[in-house]
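These notes concern the structure reproduced below.
Removed from the display is one protein chain of the complex; every other protein chain stays in position.
After this line comes chain A, so read on.
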Amino acid sequence: MSNVLVLVDHSAGTVRKTTAELLTIARRLGEPVAVFIGDGVQDALPALGQYGATKVIALTNPDLSQYLVAPKAEALQQVAAKIEPSAILISSNAEGKEIAARLAVKLDSGLITDAVDVQAGPVTTQSVFAGNFTVQSKITHGTPIITVKPNAATPEAAETSPEVEEFDVTISDAAKTARITDSKPREATGRPELTEAAIIVSGGRGTGGDFGPIEAFADSLGAAVGASRAAVDSGWYPHAYQVGQTGKTVSPQLYVAAGISGAIQHRAGMQTSKTIVAVNKDPEAPIFELVDFGVVGDLHKVLPTATEEVTKRKS
């Protein structure tokens, strides 16, 4: 069986759920080989083994974390030269897409980004034009490089005991020209990651700037909080939580849009959610064309009452 490289997405050795999804997908295409960049590979090992990594290649060169994405792309190129993978899978976030872009140029290979499904072939599925079309594609040249969106697969365990192989990479000076000079970690909210959450409650213009009812309802459901562009542009909620064309594209099991009219920019980011619920004062709001369940009413009245009832039922 051929090797399929999976770039591990982790935070100090804590493996993100997206990596389990990538490993699950990699098993459809061949034998998953995990590439781990940075410190903490021993901490990550159990999770990588649980989802079927047959081998873990560890890269610890300090240049890899000090500089931006260019060194990581160089490192992957060197790993690919040795392993000769049949495909390379990377998480579809900002950093992952840039690494993939550079790697595609280096390896003279085709690139597909934002896959929502990958099957043997590999044949990828993408959701395009605000979710109005589904496109199936394949890569016809070089080593297929695919970035995969969160929730593209349900992680399936397949216990292995992978060996860790230290791998030395050489980073060119040319790759070290853009550097991170300062980094302020974002305050933890205790809520699930927006792109990975099973349930998302989002607020828009209709909140009038008060996200209290949105956050309370989200917490009663164990959900992540999102915001429309109108709410972000008004300075009511941070940009990192924006759902839509210029923010995050999400596809949760349940999406609750409160006080959001449903402009194309917003729909582009949430239209593929499995179940959609909306609360809006305006019965003509376009968001109601998408919903499975809609309430025409004031979110400041509907959400607090619903929060109370949900909390009661859960306790």
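As a convention for this text, a contact is a pair of C-beta atoms (placed from the backbone, for glycine too) under 8 Å apart; a residue touches a chain by one contact, two chains touch by 3 or more; residues count from 1.
One rule holds for everything that comes next: contacts and distances are computed from a predicted model.
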Absent chain [UniProt protein name; select from "Electron transfer flavoprotein subunit beta", "Trehalose import ATP-binding protein SugC", "ABC transporter permease" or "ABC-type multidrug transport system, ATPase component"]: "Electron transfer flavoprotein subunit beta"
Of A:Val169, A:Val250 or A:Val302, the one touching the omitted chain in the full complex: A:Val302
Hidden partner chain, touching residue among A:Leu89, A:Leu221 or A:Ala257: A:Leu221
Contact footprint on chain A, counting only the chain that is left out: 11, 68-70, 73, 93-95, 97-98, 100-102, 104-106, 109-114, 123, 127-142, 174, 177-186, 193, 199, 221, 238-240, 245-246, 253-254, 264-265, 268, 271, 275-277, 279, 283, 288-298, 301-303, 305-306, 309-310, 313-314
